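Notes follow once the structure below has been shown.
Every protein chain but one is kept in place in this view of the complex.
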């Protein structure tokens, strides 16, 4: 039995993530999906809560062919123990899929097997890009699975993002 | 669509929890299950990590009739904001099932609908009792679903519990 | 100009505190009142929120003869820096009034002038005692200023205290 | 009885804040004033401690016509629970006055009534602008109430601000 | 080159610790000594600051035959990552000496080589016992190296311990 780990912030979950996950699902038996920076929300770079992102992924992955676990992971104060923080919150896994150099470095130093996920094309599908489209009032729904845009609509997520993006550094929070 | 919330520490998940959850599943459409005190482990009262408990529940609830979400919830420093901490990490729910007076009080003050779960019989099924049996070397496997005892065996959880239970208050940690 | 500091948890504010404060008010020009453990609430020993305690003290001290500041102070993780944590959150003060040996020791080590407040009679007026009376359903209102019992009634504080006191150590929070 | 809430960082308290507060005082019965980011100080954007800001506001608002509460509010790690963090530390309020889009969004999502405070003119009165004038050695006292410049002088606040503004990103703190 | 790790709270450092450390020094080339619960002080079980304990160990171990590192280690919120928290703050070590069952369990689960330190006789030499003697006003100096009692005298540590031991659970801290 081979269990893999994949992590993203999923702000929001989009077809870039979806392609990677469906590809990984062809290679392994089970997949643990970490929702990173779970404590963040209502921020220009992190508009959606962990609960909202859980819902996006559950809905979008309902038909994924393999067993999968969707687990929010809060940030931890030290990079040096982040891998172990993840490991304590997840079922034991055998391999890590990532394209993030920091994630790769940390897991490799801790002795994990890491595969760089080959498909992920940041130019076409990117959370940053999608959030910009949302703020500008442009089309973005074709970049995410239908269940994801449904969740965002239900919570009026675009209005939220636009409002929090207006706050400057001198905001009183 | 009616979505319910139920929370426990699940140290370990046992037939008391299982009865409540299968009963709730007859009354609602979806169920969010919070794994409380997710940050704790290797402690006489909290021997298992969040990841190990995630595995126990996933395995034991594989055939649950309704859609369910299994989500670790870390403790928060203030009781006054615990409900909102939970709410930000979970899909929106309509009703809370609990027998814990503090949980009930906190959700009621925050305006949630709370149902006291009627079945739960603490005398027969209790995490405290099961941990005592484990430490004493007595029989405990009949009190938990088979997938749960499998997980505990795989991680040699009983040895761990016995060792951490030996540490006294002057321990150097 | 002589400014004094006095701190208590005020769970709830009672005539014991009130006597000390009115006596201090005869000796100094201004008084900074710290509400300690401000982050705690909904706990058998700490049932009321900082906001509720702010209201108790504001109302009970409306006619205090001297200028006073009512400031919540959260606990800090280390005793060694607690005094400086307090100092950074309060207008500068010249003298500390306390009967708590730890508070006295910490302020003295930091070079502050400390006076032990002579009046405070713990046997007659004590938060612990008042909370016990509340839980038992006995008379307690004669032990606190009228504005304090008004606040507690408005929030149905006695019911809250009774409910949170019922939770045992195995509670899921 | 109508109680309002208004929050700012007050680094320092200036006539922009003062105008808003005196205008709100004409519309409500009581006002809770939160001092945001209370834990910050000795930073180019946040030079003054909570205690120093408490003193600025107490002195500047001595003659405010309505009852008011001046309460430091520390930042909390998650935007999603910030509103509830505020609510637990303050007397219950009925309406929120703010011009900060994030504050407005968070309170509105939590079901609070929010009024955008109409007067506040950021161009003329701004903490950022005043801190720049202080660092440059230019005139700034006409932009704040007299009791505020008195507090800043007494603590030699301008020297402090200039020194902390000199530290670069490689500072050892 | 063989480097070992040994950890204690050293409240205070006594001949029990000293015997273990001098014995370990005969078996390895270098020794990393962790001062556990470094953030604690001014508490009946943890009266001395990390800085004071650093001084005790530096002075008492001045003539230790091997190279050694004396490093304060703060507690971390999760047992599951404590080992990795330690590892990130210390030079890499090959073997752990401990008699604490929790420490042994955690390092063994993380794959470290652990030796139980054979000499340590808790009955005769124990921090708990020494603190009791200090509070009672009995003889305790014969149980610690001379440089340790010198440090404790210089800071008037016995008076501090007695005062903090007087504070009860209703203390305002």
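Should a chain be cited, it is by its letter among A, B, C, D and E, assigned in written order, with residues numbered from 1 in that chain.
As a working rule, a residue touches a chain if its C-beta (ideal position, glycine included) is under 8 Å from a C-beta of that chain, and two chains touch if they have at least 3 such contacts.
Here the structure is a predicted model, which is why all the values come from computation and not from measurement.
For the chain excluded from display, the touched partners among the shown chains of the whole complex are A, C, D, E.
Note on the undisplayed chain: of the listed residues A:8, A:72 or A:157, the one touching it is A:8.
The omitted chain makes contact with subunit C at the following residues, 78, 80-81, 83-85, 88.
Residues touching the missing chain, restricted to subunit A, are 7-9, 36-37, 45, 75, 77-80, 82, 98, 100-106, 109, 126-128 (touch as defined at the top). Mapped onto subunit D, contacts with the missing chain fall at residues 39-43, 49, 160, 163-164, 166-167, 169-173.
Assume only the chains that are shown with their structure count from here on.
Chains touching both subunit A and subunit D: B.
Ranked by how far their CA centres sit from the centre of subunit B, the chains are topped by D. Subunit B and subunit E have centres, each the mean of its CA atoms, that are 36 Å apart. Taking each chain's centre as the average of its CA atoms, subunit D and subunit E sit 45 Å apart.
Note on chain placement: the centre of subunit C and the centre of subunit D lie 26 Å apart, centres being C-alpha means. With touch defined as above, residues shared between interfaces to two or more other chains in subunit B number as follows: 41, 49, 78, 80, 88.
Taken pairwise by the contact criterion, the protein chains fit none of the simple patterns, being neither a path, a ring, a star nor fully connected.
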